[in-house]
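Have a look at this one before I ask anything.
Of the protein chains in this complex, all but one are displayed in their positions.
Letters A and B name the chains as they come in the text, with residue numbers starting at 1 for each one.
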Amino acid sequence: MRARFAISLASAVLLLGAFAVIVRAAPGADAVDPAADAKAFRDYFVKRFPNVKLEDFVNGPYSMNEDMRRQWQEKEEFPPYEFALEAGKEMFSKPFKNGKTYADCFENGGIGIRQNYPYFDAKEGEVITLELALNRCREANGEAPLSYVKDDMASLTAYMAFTSRGKPFDIKIPNDPRALAAYENGKRYFYTRRGQLNFSCASCHVQSPGERLRAETLAPALGILNAMPIYRSEWAGMGTISRRFVTCNSQTRAVPEEPQSEDYRDLEYFLSYVSNGLPVAGPGARP
Amino acid sequence: MMRAAIKGAMLAACLLIAVAVPARAALEADFKAAYAAAEAAEKEAGALRNQWITAEAQLKAAKQAADKGDFDTATASAREAEALAKASIFQATSEKERWKDAEIH
Partner (left out) sequence: MASTIRVRATANGETTEVQALIQHPMDSGFVKDAQGQLIPAHFIQRLTFEHNGKSVFVANWGPAVSKDPYIKFAFKGANKGDELKISWVDNKGASDSTTAKIQ
C-alpha cells in the first residue's frame, strides 16, 4: 500500500516536471501570430503575381490564365451553378416540419453572412463552419443532417454565398488559446505532406499556382475558399468545401478524413483567415 | 530459426507423403504473419491519421487473394501493404516538424 502510494506520488512529480518543460517550451520562437502569418501569406502571392489584383485571386485559375478567363467570362453569362442556386434559395426559405426556417438559426436571417464563417465558438471550444452550422440548425429543428459533400449542402451554401457576394472575408481569431491552437492545427495540416504522392496542400496551391497539373491550372491558396461552393465541370455538379478537401486528399493517395473532421475545420479556419479582406465570390464555376 | 524449422518440417512432410497439404499450410502461415504485420503497421499509420489509399488497397487485395486460396499473391500483397504503411508512418513522423520549413514567413 505504502509502496504503491510512493510510486504514484513519484509519477505525479515526474508528470508535473514534464508539464513544466512543455509549458516553458511553448512560447518563444514558435509563438502563434496569425496576423503576421496572414500578412506574409498575402505578400507572398502579391509579390509572385504582381499583375494579379488582390481581389482577383478569389477567381482561382482564371486569375492565372488569360485564355481560361475568357472562357469563364462567357460561362458566367449563363453560369452552371444557376440550378443549384435556385434550389438553395427554395430550400432556404422552405420551413422545417416545426415551422422554423434556416433563417431562424443565423444572424441577419442568414443573408449576407458567409464572410464570417468559419468562426471560433468560445462556448464549445471548436471551429464552426457554415456547413456544420447548417446541419446543426437542421438537427436542432428535428431534421436529419445533410450529406456534407452532396448537392443539397452545396445548394444551400451556394445561396448563402451568393447573398454575401463582394463582402470581404472577416474571420476572427479570439484571444483564446484554444482558438489559436485550432488555427495552428489548420496551418500544420495545410503544410504537412501526406499521401503516397507526398504532397501537402501547399505543394500545389502555394508552390505551384498557375502551373499545370495535367490539364488543370492550379489555383492559388490565397482566396481559394472565397469562391466556394463550386460547380466543377469535372464533377458534373456542385461541390462543397468538404468535398474539395476530401478529393484533394485522395488525389494525393491519402485516405481522406471524414467531412467536417476537426482537422478539416481547422484547415478551413486557417485558410479563410489568411484570405481575410478578399471578397466572397461564391458560388464559383471551375473546369 | 523458426523459418528453418518450418522448412525442415515441410521437407520431412513432403518426403513422407507426397501431398501438397502441409505446403499449403505453411504458405497460409506465411500469409497470416505478413498480413498481421501489415495490419499492425496500417493501424499505426491510422493513429497518426496518415493512411495511404494504396496501402489500404493492397491490404484488401491480400485478403481477397487469401480467401481464394492464392497465398502467394496474398503474401506478396500483404508485404507490399506493410511497406507502404511503413512509408506512410515514416512520412508522418518526419513531417511532424518538417512542415514548418515550407511555411511562408
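Descriptive notes on the structure:
What we mean here is this: contacts are C-beta pairs under 8 Å (C-beta built on N, C-alpha and C of every residue); 3 or more make two chains touch, one makes a residue touch a chain.
These numbers were taken from a predicted model, which means no experiment stands behind them.
Shown chains touched by the hidden one, complex as a whole: A.
Contact with the undisplayed chain is limited, among A:Gly109, A:Pro168 or A:Gly237, to A:Gly237. Of the options A:Glu86, A:Glu139 or A:Glu211, the residue whose C-beta touches the omitted chain is A:Glu86. Subunit A residues in contact with the hidden partner, per the touch definition given at the top, are 77-78, 80, 82-83, 86, 90, 236-237.
The rule is short, and it goes like this: only the chains that are shown with their structure count from here on.
Taken together, the subunit B residues at the contact with subunit A in this complex read 49-56, 84, 87-88, 91-92, 95, 98-100, 102-105.
Every residue of subunit A that touches subunit B in the complex is listed here, in rising order: 37, 40-41, 44, 187-188, 191-196, 198, 200, 202-203, 206-207, 250, 253-255, 257, 263.
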